[in-house]
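Please read the structure below before turning to the comments.
A single protein chain has been omitted; all remaining protein chains appear in their positions.
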Amino acid sequence: MSTLHTVNKSPFERSNLDSCLGHVVAGDSIILIEDAVYAALSGTSVTARMADAAKQFRICVLGPDLQARGMDTGAVIDGITVVDYGGFVDLAAESRVVNAWL
Amino acid sequence: MSTLHTVNKSPFERSNLDSCLGHVVAGDSIILIEDAVYAALSGTSVTARMADAAKQFRICVLGPDLQARGMDTGAVIDGITVVDYGGFVDLAAESRVVNAWL
Amino acid sequence: MEEENESGVVKKFMYVNRKAPYGTIYALEVLEMVLISAAFDQDVHMAFLDDGVYEIKKGHTPKGVGMKNFSPTYRALEGYDIEKLYVEKESLEERGLTEDDLLVPVEVMSRADLAKLMSEMDVVLTA
Amino acid sequence: MEEENESGVVKKFMYVNRKAPYGTIYALEVLEMVLISAAFDQDVHMAFLDDGVYEIKKGHTPKGVGMKNFSPTYRALEGYDIEKLYVEKESLEERGLTEDDLLVPVEVMSRADLAKLMSEMDVVLTA
Amino acid sequence: MKFAILVNEGPYNHQASDSAYQFVKAALEKGHEIFRVFFYYDGVLNATKYAEPPQDDRNVGKNWAALAESHKLDLVVCVAAGLRRGIVDDSLAPGFRISGLGQLIEAGIQADRLVAFGD
Partner (left out) sequence: MKFAILVNEGPYNHQASDSAYQFVKAALEKGHEIFRVFFYYDGVLNATKYAEPPQDDRNVGKNWAALAESHKLDLVVCVAAGLRRGIVDDSLAPGFRISGLGQLIEAGIQADRLVAFGD
């Protein structure tokens, strides 16, 4: 009975991720894709918030989008899982509904 | 020797206005157009910041964009000037360069 | 607007309106989706949050920007039995708006309650 | 790339890069403008701030998303005598990046200094 | 499992159509069914027959059409959104068809999951 939330915008430029985080309920998952992958990295001004969110919800980040942007998967925040497109499909299949925070 | 800065995005959704405000120098002007007109209104969570900025820089807002969105020009923050497209053209002509914060 | 819904399946559709009107076209074109969903006899919900609350602000007058006023469509939704309109309280407050500023009857609810309602939908589409 | 600049006028052009690469095309297509400005013998400046600092992050590998790696173009700018590249310190810091993460030599400057530099330009184009 | 896909943005300017394409490819590789890919808003621009991107870049529209041919995908362009933006019979690329928005709602009803990609 859970939702997969997709977020595709940079947390530094847009409010989409904040809005998503305000509407996630217990059992839901979030996947960060496209420019939202920057939210998954340690050492930034949004890291603390994301590390905290990752303790409450399953948060994943799309590996191909990290690699496109030259970001090392080793820099991903502990508790956030790197997945490929197949993993994205699995997450969508495992959830009951997919909600894109456009 | 001044710059006219144009901002067209909502302050609630995007960082454009914040970025603009961080790069304005003495003597510059700012015009809020399109979805940025919401930043010109009193009673919102960004009002205090804008009222403060209006004390340091000339800030204008495009009237036709306020009207399109059903916003009363009477609700515009004191110190922010409502202009029409002709006023926008005048501001651009009076400034030395126009910098669009896209 | 009459469409065949041969399957007989009725799903809970929610249209999540997060974007301001006129600056982009999403607010206008999502209404087409809403109307067609109703024609397919689906259980249609509309949520207005973030800048989406501006979509149903009274008094849109876009003549001066050369655009069409599409806000009468919100008033027409009732005629298509689309009456489940929800507005997020926190989004209104951040923007200094109250229920009196809105042009259609809505149910104002907290972010937490809206999140719960969203989680009960079968299809969620954000515009 | 040789163009005639019949007027002989040389203006200070600044390209302000505020957007992340790959999610949108702006970072790629602005480079075309930059190159053509140089061909017109203009005084070309590039500023990288906000998410624009990600454009010159080392190691772009977009094969997995099916897109082309355009970051070698930044390395080629020097060959067109485009050497005035400025990166905003505060933007790097917010994103946990340092000068070592960047694939081309740049001048890192404070927001205040960058604002001052911007104010001295004749044409400013943001992408 | 039956997926339906919604693409809200045109090619190149946003990554949305690329992401949708990669998702569909991965879903097919895992043996899932793609009930339909629907193009709405600027998404209709993926279906222009006139695009000629640089040879060293991808051709988003042709990639969709090729995938549709090899996997019998149903690529549907919204007629109203298309009219507004100049995607009509005369400008439509092979592999796409133009139809009403009802096709999206039907996809939402019939598919197990509707996954949207946009700006």
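Just so it is clear, A, B, C, D and E label the chains in written order, and each chain counts residues from 1 on its own.
In this text, contacts are C-beta pairs under 8 Å (C-beta built on N, C-alpha and C of every residue); 3 or more make two chains touch, one makes a residue touch a chain.
Since the structure is predicted, the reported quantities are computational estimates derived from the model, not experimental observations.
Asker: Determine which of the presented chains are touched by the chain that is not presented, and list them.
Answerer: B, C, D, E
Asker: Which residue, D:Asn17, D:Gln42 or D:Ser91, contacts the hidden chain when the whole complex is considered?
Answerer: In the complete complex, the chain left out is touched by residue D:Gln42.
Asker: What does the interface between chain D and the hidden chain look like in terms of residue numbers?
Answerer: Within chain D, the residues that touch the unshown chain are 3, 5, 7, 9, 11, 13, 25-26, 29, 32-33, 36-37, 39-40, 42, 123, 125-126.
Asker: Which chain B residues would touch the chain omitted from the figure, given the whole complex?
Answerer: That gives, for chain B, the contact residues 6, 8, 33-35, 64, 84-86, 88-90, 92-93, 95, 97-98, 100, 102.
Asker: Which chain E residues touch the hidden chain?
Answerer: Residues of chain E in contact with the hidden chain: 10-13, 41-42, 45, 48-54, 57, 80, 83-88, 90-91.
Criterion: only the chains that are shown with their structure count from here on.
Asker: Of all the other chains, whose mean CA position lies farthest from chain E?
Answerer: That would be chain B.
Asker: Taking each chain's centre as the mean of its C-alpha atoms, give the chain farthest from chain D.
Answerer: In terms of C-alpha centroids, the chain at the greatest distance from chain D is C.
Asker: Nearest whole angstrom, what separates the Cα centre of chain B from the Cα centre of chain C?
Answerer: 28
Asker: Using CA atom averages as chain centres, what separation in Å is found between chain A and chain B?
Answerer: Once rounded, the distance between the two centres reads 33 Å.
Asker: Which chain D residues touch at least two other chains?
Answerer: Answer for chain D, listing residues that touch two or more other chains: 18, 22-24, 50, 65, 67.
Asker: For chain B, jot down the residues that touch at least 2 other chains.
Answerer: 12-13, 15
Asker: Hey, which chains are touching each other here?
Answerer: A-B, A-C, A-D, A-E, B-C, B-D, C-E, D-E
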